[in-house]
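A single protein chain has been omitted; all remaining protein chains appear in their positions.
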Amino acid sequence: MSSKTSKGSFNPKDYGIPEHFQHYPGDPAEDFVGPFFYYREEGICYTAFRVQPHHCNMSGSTHGGILMSFADYCLCMAAFTEEMETVVTVNCNSDFIGPSREGDLIIGETEITRQGKNIAFTRCRLLVDDQPVLTASGVIKLFRKW
Amino acid sequence: MSSKTSKGSFNPKDYGIPEHFQHYPGDPAEDFVGPFFYYREEGICYTAFRVQPHHCNMSGSTHGGILMSFADYCLCMAAFTEEMETVVTVNCNSDFIGPSREGDLIIGETEITRQGKNIAFTRCRLLVDDQPVLTASGVIKLFRKW
Amino acid sequence: MSSKTSKGSFNPKDYGIPEHFQHYPGDPAEDFVGPFFYYREEGICYTAFRVQPHHCNMSGSTHGGILMSFADYCLCMAAFTEEMETVVTVNCNSDFIGPSREGDLIIGETEITRQGKNIAFTRCRLLVDDQPVLTASGVIKLFRKW
Partner (left out) sequence: MSSKTSKGSFNPKDYGIPEHFQHYPGDPAEDFVGPFFYYREEGICYTAFRVQPHHCNMSGSTHGGILMSFADYCLCMAAFTEEMETVVTVNCNSDFIGPSREGDLIIGETEITRQGKNIAFTRCRLLVDDQPVLTASGVIKLFRKW
């Protein structure tokens, strides 16, 4: 479940995740907690994460901190467009609205509600089998390339 | 840095954390992301976490998701008093107010702002060398033993 | 701009608000801060509010507290379905993402992201001329009629 590609990246197939999702390499913590995958389409950033045993609490549910780590990835990846050197979370608010557990494929759908010069606002829903698991919103600081 | 005790628990000394902090065993995700340690004194729940390389993003700062995982632990442990069977996070809001990085010892201070019958409200500050790193607040659902 | 109907209610026409919006009578604070109007369609609760001079701060923008009062109305009205005796806000998180000012018609679009037995989660966007002004999410406690 953890084969790295030659580029130090992860393969979505190893996690039963469709191949149009890709891995963004280089973040040690994201790869440690995840791995997480994404693709963009028509203004929405789609993300994917497979829940494994070490992501769960003692009652077998996905741990809240793991879900917020994935939500943070979702909120940041949506804001991390081509013009950005990097992005940093300023505020993140999460509502835990439904259950998820080991083996589940969690899909994130994240939109930019507003992209300013220095700050973007983003909002995501995490879903398992189209049922909502978590909603989150983020205030994201933007560091532009130019 | 990861010696387990015979009880399947972690030793704060292995992380350079004072020995009056203790580990709450049994949560696979917390042990995977952390480990995290705590003790209670006069209504405050104190917590500790040592930042290691795999907790950091590509610029060497502690990853936001890792910080929120630790904040979630802080908010829940404060509400998880003797009368509780278990507790579950309903809402968590986090402000990322200062930097932290590899090697830092993050100390959490968490208070219960109100404990109702079914819901507790808790609030924490995470500090490195007494400088604030993150503040968070939580709405925590309580499942009482009796 | 403040003609009450014989039912102690407000008329949307007096505020240049389309007549399919209605007033929910009986809440002194909502009528004092607003008035606010709503209708429901296909799972979405639509709301309307006309910004007047006394709703603005000294620079002529709609005051943040007024916007959050309207957002609270939006989040609660969405959860306040036929089965409810009353509803109470437990947590409300607001992102101030764009400007609005005197004379603007603010339209709210609120969805229930999950309705449990005792708690609903709702999420709204406030818009002026289809441009986002504020997004908010709420944890709403439900008191059911039966």
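Every chain is named by a letter (A, B and C) in the order it is written, and numbering of its residues begins at 1.
Here is the rule we use: a residue touches a chain if its C-beta (ideal position, glycine included) is under 8 Å from a C-beta of that chain, and two chains touch if they have at least 3 such contacts.
These figures come from a predicted structure and were not determined experimentally.
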- Output for the hidden chain's shown neighbours is A, B, C
- Item | Contact residue for the chain not shown (choose from A:58, A:90 or A:105) | A:90
- Tell me which residue among C:56, C:78, C:106 or C:120 touches the hidden chain in the full complex. C:56
- Message: One chain is left out of this view; which of C:21, C:96 or C:121 touches it in the full complex?
- Response: C:96
- Residue numbers in chain B that touch the chain omitted from display: 91, 93, 95, 97-98, 113-114, 121, 123, 125, 132, 135, 137, 139
- Message: Give me the chain A residues in contact with the hidden chain, please.
- Response: 90-91, 93, 118-119, 139
- Note on the structure: Touch rule applied to chain C and the missing chain gives residues 26-30, 32-33, 53-59, 62-66, 68-73, 76, 86, 88-96
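The definition used in the following text is that only the chains that are shown with their structure count from here on.
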- Message: Could you classify the chain A-chain C contact as same or different, where same means more than half of all interface residue numbers appear on both copies?
- Response: same
- Item | Distance from chain B to chain A - Cα centre to Cα centre, in angstrom | 22
- Message: Just the number, please: Cα centre separation of chain A and chain C in whole Å.
- Response: 31
- Would you mind listing the residues of chain B that make contact with two or more other chains? 90-91, 93
